[in-house]
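Every protein chain except one is present and positioned as in the full complex.
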Amino acid sequence: MPLDVQEGSVEAGLDALDTPVNITEGSRVRRIAARVLPPIGAIVVLVAIWQALWAAAFWPEFKLPAPAAVWSQIWQLVTSGDIAELFWVSVHRAVIGFAISLVIAVPLGLAIANITVVRRGIGPLVSGLQSLPSVAWVPAAILWFGLNDRAIYWVVLLGAVPSIANGLVSGLDQVPPILPRVGKALGAGRFGGIRYILLPAALPGFLGGLKQGWAFSWRSLMAAELIATSPELGEGLGQYLHNGMSLSDISMVFAGIVLIFVVGVGIELLVFRPLENTVLRARGLTASAR
Amino acid sequence: MPLDVQEGSVEAGLDALDTPVNITEGSRVRRIAARVLPPIGAIVVLVAIWQALWAAAFWPEFKLPAPAAVWSQIWQLVTSGDIAELFWVSVHRAVIGFAISLVIAVPLGLAIANITVVRRGIGPLVSGLQSLPSVAWVPAAILWFGLNDRAIYWVVLLGAVPSIANGLVSGLDQVPPILPRVGKALGAGRFGGIRYILLPAALPGFLGGLKQGWAFSWRSLMAAELIATSPELGEGLGQYLHNGMSLSDISMVFAGIVLIFVVGVGIELLVFRPLENTVLRARGLTASAR
Amino acid sequence: MTATIETLPDVLSPVRFHQVGKTFGTGRKSVVALDGVDLEVEPGEFVCLLGASGCGKTTLLNLVAGLDQPTAGRIELNSSRPAVVFQEPALMPWLTAAGNVELPLRMAGVPKSQRRAKAAELLELVRLAGLGDKRPHELSGGMRQRVALARALASTADSTDGKPALLLMDEPFSALDAITRDVLQGELLRIWRATGTAILFVTHDVREAVRLGQRVVLLSSRPGRVVQEWDVEDAPGAVDEINTALRKVISSHAA
Amino acid sequence: MTATIETLPDVLSPVRFHQVGKTFGTGRKSVVALDGVDLEVEPGEFVCLLGASGCGKTTLLNLVAGLDQPTAGRIELNSSRPAVVFQEPALMPWLTAAGNVELPLRMAGVPKSQRRAKAAELLELVRLAGLGDKRPHELSGGMRQRVALARALASTADSTDGKPALLLMDEPFSALDAITRDVLQGELLRIWRATGTAILFVTHDVREAVRLGQRVVLLSSRPGRVVQEWDVEDAPGAVDEINTALRKVISSHAA
Partner (left out) sequence: SRAGGSDDTAAASSDKGPATELRLGYFPNVTHAAALVGLGKGLFTKDLGSTKLVPTKFNAGPEEVGALLGGSLDAGFIGSGPAINAYAKSNGEAVRLIAGATSGGAQLVVKPTITKPEDLIGKTVVTPQLGNTQDVSLKKWLAQKGLTGKVKVTNLENAQTLDAFKKGDVDAAWLPEPWSSRLVLDAGAKVLLDEASLWPDGKFPTTVLIVRTQFLQEHPETVKALLTGLLAAIDYSSTNPADAKAVVNDQLKAATGKALKPAVIDRAFKNIQITADPIASTFPQLAKDQVTAGIAKQAPTVAGFADLGPLNDVLSKAGKPTVDAAGLDSK
């Protein structure tokens, strides 16, 4: 509890970032520990269960690989340096795809949320699009764009744009109507109302949508990377996973899953979690009562 | 605008459902038309563009099939009656998978949102799980469960549970802290606070999460259905699409996409849209100002 | 007993109601909030609006501000965009107190340093100097109301189109202690005299209405109609008379 | 000039503060809201809390209600769960007015028909009969406040553990017109006399404090401390005295 209060004051607002706050060394260590220990603990528990299951020889080795076997797969990638390429290829693609999706999805979401005809006409289509699996677009993407990054981005966009747009719509729908009214009374025009009132007000809900959108774009990318490897495309995590699958090498499959998982957790911890904390704290949405 | 007001009064609250409201015949027709026409219009425009692109012979036929060719594929499914099985197999699986996911995800989301240690420990793992593509689980699912519905449900669960749980967390995070405080002051215990305050308060945000969760579960199902065709599994939409891909038959692929899309739009229009409207209306979240 | 004041046609009133009505909803469940309201605010006039809780005061202000449309009658607005103090503070939760006060200036394109200075000045005016970097959730109820007041005053500052200015205030002092309220009432009168802004001021405190207003307008409830008006500028004894009228209006409704 | 009342140890007070302090935040940006507050409410007593805007009245009530923890000192609570009227109405937006009033009864497991009857009765009491099926967003500000009042009264109804009851009210009448407020003040006094509930009542209206309370407690601002207390039950002339003290406290702070 006192811990939480200290964090609150440290991250209370963006404006406060440059204010020196007198926190003793010990509390900083404890603060970081309180952040880092729980996920590590959870992972340790997971791995322990896995190890125990494996050691119990419940299932044959080809059904459940030993944690050590998976680790040696990953370690091999690390020592050979291949892991850097795997991460780089996939992550940079996902980030670019996500960025493009954002640029398309935000105006789309604003239009759907604010214009009745668009909401009724395009809204359901966007949701329908969201329910199309990425793999469905792979053959068409290859046909239309060829075996290159454009095909991959196309698949990623079709996965991420509807999701981000829907997330934004849901965030906008929850904005208390008094806020845009106040905005209007304060002289906000169409654009000012969006820029200064609607978008910031929808931010907490939109962040949730962004997280889902990121998950969609990352998953779509993994699906798209299964299409083919070519020197032009480079080898990403999706391809690595697929290689494991086509070799029916379960420890490689698990290594692929672990690596993809690590990226997912990393993005969550490094990007979305701090963003969320900042946004929620600044608005007083992290009540100690909860 | 006057139209909107009438709708508002019709759907103003769940309690009002049994109150007779005097709406003239003409306005009911117009009301339905205002709902149905925009999506139909959007679809007509889309098909027209498609037809025009095709007619311009921009791309060879094997890159972009004629709308008529795709339609004849679908029509063939309709006349042979196969379409009923396709829909039934996929939709009933998706609904069951989604229902199970809900049962698992709601307590999980509640735990993450309300318990700091769980939020820090399990929260990132759930997000990591969400970023794992469904296909990654397919080999493991077959190994562990065999070629049957259980493998499919496993894949669906791993897709939908993290997404629904994250949606719930994001909804809960946006609940104004005053409401749980009021609840506590009114005598809500741990359980009562969740049942009577937190869950209903988070509903608008949670609905957005549910939509994303449904999209995940449906997409995961499509991915899972690609695993295998087998008489025991029955043929669903994912399988139909996959067959089209296997045979390099682009018009069949498009027919599959169209059918999956139709289900997505249908679920949105028949389930989520009315739900959303009811929830938002009851809370006065559909301001005329927006 | 309705009394409408005839004005000379050559003076443009900031706002004029012509038989305005407002009904929420349709059918059996509809609520008539306002009905046949004729009301005019003259340039530079300070009008106080009195009425029972739920009689339609907020609705009337919303109509003037253009945030709602009347369902009957016509509203003639000749002022520049009215500044509004809402009944709830409705601060933007993502902005600090100073950020909230700066918001209308930002939307009007005022440069940053000027905005800063203006916001600090206004916060000082509402006795919140030094609290500009607090978030709304860190403020007390009365502090929030004062920030909202400062914000509304900031939004008057940017109208430069020469039309008469208009300030709409919905119970702006309801959450304040007697002393702070006293001070702010004084400030409001000072600003009003200095700028010549017309003010339409909603309150449920008859004493306040008589102290501040030149004219007091009494609304009845369900439907909201203008029941009576008093010129109170030089009639401090009007308090009891108005209280009696208010009591009559409310009890006649309850009967 | 702080005055703490010594009570006999054999009577259990519903609530008793021992040098309670509350600081928000840490470091340079911390705010001391309350400091060294000693306060006791005796069983069945009606205490009014007065103070400038932002002095810590709401904070004090939150501490009593157990919604916040003091950062210094100790609070002894011997009442059953206190019922609270918050400064904002804070109605549940997904429930109708009646649903909001029924909420505490529902959580206490009161059967449906009884709940209905009780809610209707309480809405009648706050002069909102027939508006039970409206949603919060369809109500005016004063109406919302009255629904919140009815809800708090409903939540007192379910305490049966024999401990003294306690009602905390944070400016419950601030958004009401004079007449409605008069009526509700009367009702509150009637309920208080009938049930013997102790009441801790925050207001910024000295007249109201003197009319309702047996004892008036004045808080200073930044930090909030108990400055003075008055027994006002049979001293209607205390208004001017209190006003003077309040003015002194506030101006000394501003200086």
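Note that the chains are named A, B, C and D in the order they appear, and that numbering of residues resets to 1 at the start of each chain.
Definition applied: a contact is a pair of C-beta atoms (placed from the backbone, for glycine too) under 8 Å apart; a residue touches a chain by one contact, two chains touch by 3 or more.
If you're wondering where the values come from, they're calculated on a predicted model, not measured in any experiment.
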Contacting the left-out chain: of B:100, B:143 or B:258, that is B:143
Out of B:93, B:219 or B:242, which residue would touch the omitted chain in the full complex? B:242
Could you tell me which of B:42, B:172 or B:250 touches the chain that is not displayed? B:250
Touching the hidden chain in the full complex, which residues of subunit B are there? Just list them. 54-57, 60-63, 66, 138-139, 142-143, 146-147, 227-232, 242-243, 245-250
Tell me where the left-out chain touches subunit A, residue by residue. 60, 62-63, 138-139, 142-148, 226-232, 240, 242-250, 252
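We adopt the following convention: only the chains that are shown with their structure count from here on.
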Ranking chain pairs by contacts, what comes out on top? A-B
Subunit C and subunit D have mean C-alpha positions lying a whole-number Å distance apart equal to 28
Considering subunit C alone, which of its residues make contact with at least two other chains? 67, 88, 137-138
Can you list the residues of subunit A that touch 2 or more other chains? 12, 16, 177, 181, 184, 284, 289
Under the definition above, what is the set of subunit D residues touching subunit B in their complex? 65-67, 81-84, 86, 88, 90, 92-96, 103-104, 106-108, 133, 135-138, 151, 155, 158
Residues of subunit C touching subunit D in their complex? 24, 31, 50-54, 57-58, 87-88, 127, 138-143, 146, 170-171, 174-181, 204-206, 243, 246-247, 250-251, 254
Spell out the part of subunit A that touches subunit B in their complex, as residue ranges. 4, 34-35, 38-39, 41-43, 46, 59, 62-63, 113-114, 116-117, 120-125, 127-140, 143-144, 162-163, 166-167, 169-177, 180-181, 184, 198, 204-205, 207-209, 211-212, 214-216, 218-219, 222-223, 226, 238, 241, 245, 248, 250, 253-254, 256-257, 260-265, 267-269, 272-273, 276, 280, 284-287, 289-290
